[in-house]
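With one protein chain removed, the remaining protein chains of the complex are shown where they sit.
And then chain A:
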Amino acid sequence: MTGTKRTAVTLVVITVLLSLVIGVVGIVSVTGLSDTAAELKQHIIVQLQIPLVFTACLVGAALSTSGATLQVVLRNPLADPGIIGITSGASLVAALLLLLTPQWATAYLHYLLPLGCFIGALLSTFIIYRLARKLLGSSTAVILAGIAISTLSGAVIAWLYMFSDANALRNLTFWLMGSLYQTNWLILSVGGPLIAVAVALQLYFAGDLNKLYAGELAAKSSGVDVEKLTERALIVCAIAVGTAVSMAGSIAFVGLLVPHILRLIIGHNNRYLLPLSALSGASLLMLVALSSEMTRAITLPVSMVTATLGGPLLIWALAKGQIKG
């Protein structure tokens, strides 16, 4: 145990340092670039760069912690906020808003979109949970219901595509691939606390989550109210993911990849795994933001970068036999 603890503490220190360095480099690189008026420089930093760093941190932490929690709660290593359908509800609402909002309302879209996504995420989680409960009451049912909801909203989005103009389509495609540049201080001031609380609650569940490894009956026998824990964890994850999606669109892979890689290094104890997932997820997305910043002109869709980085890593881990079933 002491070995694991030491590894965990070392990792925490490294991650925090890395995050700081990445954050600072991100800011400084921009400061170095803009040698125009000092006022403009300040404006860029305050209105664009700092929100970007915060968004990357919050979204990364929310997605990877929720991924880790969902994998244990649903007892399925495949679980990911994207795969079980939490994000698909948000995507559907975003598509509806982006493609169908009348001309006069486009000015408010900036605020309408996050709100709509948040409601969409919660709504789809609610439907998935009720459906799963009615069908089988098992964790596999939650995943199946999630896939059903994802497929359905994917189909609706595809239909919407057919009846939309080019500009709206481009917006939607961009949003669906995730972007860290959509936020502002107002959205951050609402989303930040929401994510912070949702992540903190997940850390609070860590001890009970550990007992779920032996299955539902064993967990119940050792004093964990499994139904209540599942319900609470799903709601908390929906809030975290819903907020993240509202702030940055749908970002693939982070929730699946980060916890799996971490389990290889520090083991399965959720007391370490969950906080480290939060920190590593935050670092990963800041890295993405930084690489986006390095390429300057283009703002890269985040999913593109996370999938490009994460895909090979996951395949490598699978091939080495480190991650199974």
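By definition in this document, a contact is a pair of C-beta atoms (placed from the backbone, for glycine too) under 8 Å apart; a residue touches a chain by one contact, two chains touch by 3 or more; residues count from 1.
Operating definition for what follows: contacts and distances are computed from a predicted model.
Asker: For the complex's missing chain, which UniProt name, "Acetolactate synthase", "Choline dehydrogenase-like flavoprotein", "Cobalamin ABC transporter ATPase" or "Mono/diheme cytochrome c family protein"?
Answerer: The record for the missing subunit names the protein "Cobalamin ABC transporter ATPase".
Asker: If I consider the whole complex, including the chain that's not displayed, which of A:Q47, A:T173 or A:S222 touches that chain?
Answerer: Touching the chain that is not displayed is residue A:S222.
Asker: Even though one chain is hidden, which residues of chain A still touch it in the full complex?
Answerer: 1, 4, 72, 75-77, 210-211, 213-215, 217-218, 220-225, 263, 267-269, 323-325
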